[in-house]
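Dropping the structure in here first, questions after.
And now, chain A:
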Amino acid sequence: MQLLRDILDKQVVDREQVKIGKVDGLVAELRQGKPPRVIAIELGSIALARRLGAQPGRWTARLAAKLGGKLQARPHRIAWHKVRDIGVDIEFDMDVRRTKIFAWQHWLRDHVVGRIPGA
Partner candidate 1 sequence: MSSIAWRSLLLLPVLALALASCSSSETVEQQSKLAASTAEAAVLVIDAWLSGAAPPHYASAALQSFAGTLGDADRQVQSAPSSDIARRDALKSAVGRVTIAAAAAERAVKAEQQIQARQARQDLRAAQADLAAAYRQYFAQQQ
Partner candidate 2 sequence: MKKLLEISLGVVTSVGGFLEVGSMATAAQAGALFGYQLIWAVVLGTICIIFLVEMAGRFAAVSHHTIADGIRERFGFNAFIWPLLAVLLVNFLVLSAEIGGVAVAAELATGISFQWWALPVAFLAWLLLWKGTFGLIEKGVSMLGLVTLCFVVAAVMLRPEWKEVAVGAVPSLPHHDTAKYWFMAVSILGASISPYLFMFYSSGAIEDQWDKSYLGTNRAIAGLGMSFGGTISVGVLIVAALVLGAHGVTEVDDYNQLPLMLIPIFGFWGFVLFVASLAIACFGAALEVALQQAYLVAQGFGWNWGEDLKPRDDPGFSLVYTLTLFLAAVPIALGLDPLKLTIFSMALTAASLPLTVVPFLFLLNDDRYVGKHRNGVISNAAVIFVIALGFVLAVVTIPLQIFGGT
């Protein structure tokens, strides 16, 4: 499998086919004497900003922490062993509603979008 070509930047969906985001980062664990193991994917604005450089990454993390609290100061991670299918999208065996990934979308829904009539 070619990680950069086949995994990175692909669409991620949960088991209900809800679009969660793109694979913004890939985390590997370095092990003594054994090949590095892919343990998780990362997604969210912080992971993305880090790809543009260390500085934008720090700014975004600080901004996210300020807006969303300590929990939002790190990129969201989904464990690799939850992966179920790699096709047009990458499907993870999880329910996005039980994560913090959509916290900002929920905040938007509850405080902005949902308050506009007809939403």
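Heads up, the rule we're going with is that contacts are C-beta pairs under 8 Å (C-beta built on N, C-alpha and C of every residue); 3 or more make two chains touch, one makes a residue touch a chain; residues count from 1.
Keep in mind how these were chosen: all candidates are chains of the complex that A comes from, given by their letters.
Keep in mind that what you see is a predicted model, and the values were worked out from it rather than measured.
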Determine, using the touch definition above, which of 1 or 2 touches chain A in the complex. 2
Quick one: which bits of chain A touch candidate 2 in the complex? Just the residue numbers, please. 4, 8-12, 18-22, 24, 43, 48, 51-52, 88, 104-106, 108-109, 112-114, 116, 118-119
